[in-house]
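Every protein chain except one is present and positioned as in the full complex.
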Amino acid sequence: MISLIEHMTAGLSNAGPFMRIVVTTIIMLVSGVIVLAVALLYEGVATYAERKVAGDIQARIGPNRVGPYGFLQFIADGVKLLLKEDIIPFYADKWLFIAAPYIVFTASFAAFVPLSYSDHVYVANLNVGILYMIAISSVVSMAVLMGAWGSNNKWSLFGGMRAVAQIVSYEIPIILSLLAALIIPASLTMKDIIVYQSGGFGIFRWLIFNNPFTLLAFFVYYIAAIAEVNRTPFDIPEAESEIVAGYHTEYTGMRFAFFFMAEYGDMFVVSAIAVTLFLGGWQIPFIGALSMPLWLREVLEVAVFFTKIFLLIYLMMWIRWTLPRLRVDQLMELCWKYLTPIAFFNLIGASVWVLLLNGKGVYDIIAGLLIH
Amino acid sequence: MSEYFKKMFDSIKSVLTGMGITIRYGVNPGTEVTQQYPEVKREPYDRFRGKLFVDINICTGCTACARICPVDVITLKTVRDENKKLRPVVFDIDNAKCIYCGLCVEACPVDNCLYFEKKYEFSSYSKEGLVSHFGLGELKPAEKKPEDKKEEKEAVK
Partner (left out) sequence: MAGTDEKFMQISMGPQHPSTHGVLRLLVTTDGEVLSGVKPYIGYLHRGLEKIAERLTYPQFTPFTDRLDYLAAMNCNLAYAMTVEKLLNVEIPRRAQILRVIMAELNRISSHLISFGSFSADMGAFTPFLFGIREREFINDLFEMTCGARLTYNYIRIGGVSQDIPEGFIDKTREFLDYFPAKIKEYNELLSFNAIFIKRLANIAVISPEDAFDYGVTGPNLRASGIKWDLRRAEPYLIYNELDFDIPVGKGEMGKVGDSWDRYMMRIYEMEQSANIVRQCLDMLEAGDYTAKISKVLKPPAGEVYVRAENPRGELGFYLISDGSAKPYRLKIRAPSFANLSIITKLARGVMMADLIAIIGSLDIILPEIDR
């Protein structure tokens, strides 16, 4: 990975076309496997963290049997799920039923690809980065409906319908609030957006502090993103107390695990978008990182990036273990009556700000005043 | 319009209040109330109704416990020994059927004969494993007493 791909493919320009294809394929496969490994490891850690956070909040101990502090619990869980019987209901639509979890997982994993983990660590620096991520995460809704319909279970169907209605609706406030921030760096590339936010002690030029509208946009985005990944208080597609387990009612073993991992993967992805767009990505706050050796800087940047993401994920977990669930119509009401109008007016405000002040943020203005 | 914003503000405020409570537990490691069971075992109180235990040597074979039991958990067979005393040869308690109501313990006329132990870990792989046998076993093929109610009542008194 790293920007190796670019370097190597550039170096291959005088090799034969066949060699070029082979080497490129190998590099892509290797980097894909690395990202997959990171994603799986993260998902394991996240499930552990979720249970531990729940335990803390609920005055319990939480997992503590496997490994130190129960840290290896996720491995035990994974092994357990692998060994479980794989049941395909007799009346299920087999192809849909079997394909759905893989599509969900693939879509969620594919969204890891355009992320910029640090200055030089990324898989692909797509010029349509954000657009790609929004598009690929929408595939989830289709796959969920496939699984729900394929299960031939009424509870699953309920869950699938709810999931699709919810994900499609919440995409609008998400995009509108993202746009309010995107118009400032005027780029869709993850890396460019993060680079734009450098300076200001690594914190004051974050887009969230750029102007009041981006601040509001961040909160709108975050609320909508929680809904997008189906977590409490917006977890109606898998509302356990209402519709059993929603769209994955009939799934067992590893197929269920794929849905489960996809949910945690999505959490990472939406948090990563928030961090990239609003919270300065891998910009290291308060430390003049430019004087450091390159390797140390890269490590620090990756660490900072992940820390910010985990903080946002912790916030999601904290919200999950606090709030009751909304009803379906109330969920839609929140989306269409509150988040969408706010995001829309917010976008107009942000555009006016950018137009009038030429994209200067609050920090730039203050800094400009101080210098003069 | 103002109501729209007021509603929004109130909702956010109540959500934050709730989150304030949960974070207090979330970051405070001293608030756990649970124990890690196999390592830390909770000591039951003195009156805890756990597994039934019979001190068979002082049992008079009066069958008061077997008669009061509402779910017929106790199987009791008595024979007279050489001193004409009733001895329980079979005294089985089916812990799977027991409802731990304590009526038998109260009915037992002998002190410290039938009582509850503070024991609550007696799971078993089979139904038979849950039956505790206290009987003395066949002493000798003595003359078997039919269920004579008058005699039993004397034994209670």
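Quick notes on this one:
As written, the chain order gives the labels A and B, with residue 1 at the start of each chain.
Basically, a contact is a pair of C-beta atoms (placed from the backbone, for glycine too) under 8 Å apart; a residue touches a chain by one contact, two chains touch by 3 or more.
No experiment lies behind these values; they were computed from the predicted model shown.
Residue-wise, the contact with the chain that is not shown comes from A:Lys154, picked out of A:Arg65, A:Lys80 or A:Lys154. In the complete complex, the residue from A:Arg20, A:His120 or A:Arg325 that touches the missing chain is A:Arg325. Taking the whole complex into account, chain A touches the unshown chain at residues 54, 57-60, 154-155, 158, 161, 232-233, 235-236, 239-244, 321-330.
Touching residues on chain B toward the chain that is not drawn are 10-11, 14-15, 17-18, 20-22, 33, 44-49, 68, 70, 99-103, 106, 116.
Rule of thumb we're sticking to: only the chains that are shown with their structure count from here on.
Distance from the chain A centre to the chain B centre is 52 Å, each centre being the mean of its Cα atoms.
Every residue of chain B that touches chain A in the complex is listed here, in rising order: 8, 15, 18-19, 21-23, 25-27, 29, 31-34, 36. Those residues of chain A that touch chain B in the complex are listed here as 53, 55-61, 64, 318-319, 321-323, 338.
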